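Here's a slice of the assembly, chains where they normally sit.
Labels run A, B, C and D following the written order; every chain starts at residue 1.
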Amino acid sequence: MNWVWFHRFGSPPHFYRLATGMTPWFAWAAALLCIAGVIGGLGLAPADYRQGDGFRIIYVHAPSAWLSMMVYVVMASSAAVGLIWRMSVSHAIAASCAIIGASFTAVALGTGMLWGRPMWGTYWEWDPRLTSELLLLFLYLGYLGLRSAIDDTGRADRASAVLAIVGVVNVPIIHYSVIWWNSLHQAPSVMKFDKPDIPASMLVPLLMMLAGFTALFFALLLIRARGEVLRRERNARWAADALNVAAGKV
Amino acid sequence: MNELTADNLHLWRGEQHVLQGVEFSVRPGQCLQVMGANGAGKTTLLRALCGLAPLEEGRVSWCGRDISVDPESYHLQLSWLGHDHGLKGDLTAAENLRYAVSVRRRVRPDEIAAALVTVGVPDLAGQRVRQMSAGQRRRVALARMTLMGGALWIMDEPGSNLDLLGQELVSALLRTFLDRGGIAVVATHQALDLPSAQLRPLTLQ
Amino acid sequence: MGRAVAALMTRDLRLALRRSGDTLQPLGFFLVVTTLFPLALDPEMSRLREIAPAALWVAALLSSLLALDRLFREDAQDGSLEQLALSGRSFALLLLAKTAVHWLLTGLPLVMMAPLAAMALGAPVASVPGILAALLLGTVALSLIGAIGAGLTMSLSRNGSLLSLLVLPLAVPVLIFGARATALAIAGESMSAPLYLLAALAVLSATLAPWALAAAVRIGLE
Amino acid sequence: MEHFLNMGGYARYVWPSYALALLAVVLNIYWARRSLRDAQSQARRRIERAGQSDAIKKGAP
């Protein structure tokens, strides 16, 4: 197969241009999907027969929880690419993921706790799913801590890449914890591959929110990644063009 | 034939462009003497030559092959002495040498004893390195260089903490090594007592 | 290569024996922790038996954490780690050898003391072999995971807590499965399921660790 | 409307959840754009320094 696209993607100037162009698309998609999803979720979807209106939390909980894991996978895989092919761009992408992922993990935890109070009668329970999500948060924090502890960007990239790759093992554990242990937490009903078992009027908004959050993540990622790419740039010429500053003319 | 070549080495430390297109090539029997003021980049260059510090640009090649292709076989040819001597304070000189060298090759006790004699600390074989003086430690580290073998010596200020006899010792060790067809890269502030035919100066700023 | 590994391991073992105190510290910690639990709650054997697994495994995890910080730092400071990196032998293997020594000094003693500790915590005799197997696999995995963390933080002097922050989340699966296996063993039920998972974790970390170690430490040496 | 805001008695849990999510989204957007801006101004400064050093090398004023 030909690797041209790969190398083009790997070249900072090209990536910077690409990212600049793609950001608005993702941003708009995110905005529309999320608004529609919220309207559908809070307004149109009928109350759940067991949980009443409490279930509506799912429309922020599930998407953020889903992001919490997807972001880590994205981070780990781009870190791996960066480590193997010494691509500064993918290092930049990995570095951009951490804070986003951490914050959405926090949201998943928070909304989950808020949901747990009415459903399980307690905010917190040392339940595998809950605990493993908490650990995911710690993984993100460790990643951030390691990065901030190393001054030199290049070293920080490589070191944190190793950590991210090693840590990815925990993601499946989070995802399957509900199945492996008899958990309070309910098993995947949407993320299941056979046909989901929720009425469409509830399901459609959820899917919209999932898609919307994902789009939002990519929009944020592209913005951050552009900055990170610039930070890693030693040859000023294209950066000058990108920032339309004439190098030397100062 | 053995040869160490560097073309167009570039390396940044933080915001600082330390190595700006360094170029040279050294052949057997020659010693590249790296000179320069404090902070000129000698240590950085030497570490880059060892493959310890990654280059932003340029390549170091041994016998014409880039050292990053097959580092292990290159390192088998290399003996390194840095600013810090790499000895364990809680082990005796003899133990230090035995373990360090055994990682690369089989070594006999009498070789170790002989090496300690050449560097002028014959009676310290059984003494803990922690209990040695600065210069004595440096000498033990030099003994390790002589034992490690290999066709390429890279030394960073081998003479630091050494007395005048010690300085001559360094030159003597280098001379015998070069005469046996070795290649040496030495960063130093003092002059080396070598025949000018063998000496290739390189000054960084 | 065999000789290289042997030389390195004997070196580290001898160094460890010269500073017997540092070597015994994890063991002492393990003992203190396991004895602390019975003391903390008024000792009714039934209760003890229930918390025994947790006590054992938390103690094991934390005590292996204690010796980690020193694993590579000293060698990095006195320059002998560069010497290893430039020895021309497989760096990954040499670092694995150092990790093996770490296990011999922290993991193995725990495994050997486990029967005692288990008894002290009121586990039945029949459960001992199972506990042993679990601890054996678990400590190996813990040493390997911990070594990666140690390699990553090797060149960063200040952070005692960063190391734990990196290692503990990675080590938790081992803790969970180990504790379940032990609990099952004490309850006298079949512990094969968690034991398999432990084995899987041990194998996984054993395959992942070598390159991760080499990569991490190389970065630290730059 | 009243009914809607009441969320069938679950208002105490539903609305904070949505507020939390919203907060996270807003913060993330703010942080992301700020980090980009910082990086850009940093790069500008570096380029200008490079430009000056070039000028010096060229011996230009």
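FYI, a contact is a pair of C-beta atoms (placed from the backbone, for glycine too) under 8 Å apart; a residue touches a chain by one contact, two chains touch by 3 or more.
Being a predicted model, the structure only gives us computed values, none of them experimental.
J.: Using the labels on the shown chains, what is the complete copy formula?
T.: Every kind of chain, counted over the complete complex, yields A x1, B x2, C x2, D x1.
What we mean here is this: only the chains that are shown with their structure count from here on.
J.: Could you work out how far the Cα centre of chain B sits from that of chain C, in whole Å?
T.: Centre separation, chain B to chain C: 37 Å.
J.: Could you work out how far the Cα centre of chain C sits from that of chain D, in whole Å?
T.: Measuring from centre to centre gives 42 Å for this pair.
J.: Chain A to chain D: how many Å between their CA centres?
T.: Averaging C-alpha atoms per chain gives centres 16 Å apart.
J.: Can you list every residue of chain C that touches 2 or more other chains, as numbers and ranges?
T.: Only 222 qualify.
J.: In chain A, what residues contact two or more other chains?
T.: 152
J.: Please output the residues of chain C touching chain B within their complex, sorted ascending.
T.: 3-4, 6-8, 10-11, 14-15, 18-19, 77-80, 82-90, 94, 221-222
J.: Would you tell me which residues of chain A are touching chain C in their complex?
T.: Residues in contact with chain C: 83, 128, 135-136, 138-139, 141-142, 145-146, 149-150, 152, 155, 158-159, 162-163, 165-167, 169-170, 173.
J.: Quick check: in the complex, which residue numbers of chain D touch chain A?
T.: That would be residues 4, 7-10, 13-14, 16-18, 20-21, 24-25, 27-29, 31-33, 35-40, 42-44, 46-48, 50-52, 54-55 of chain D.
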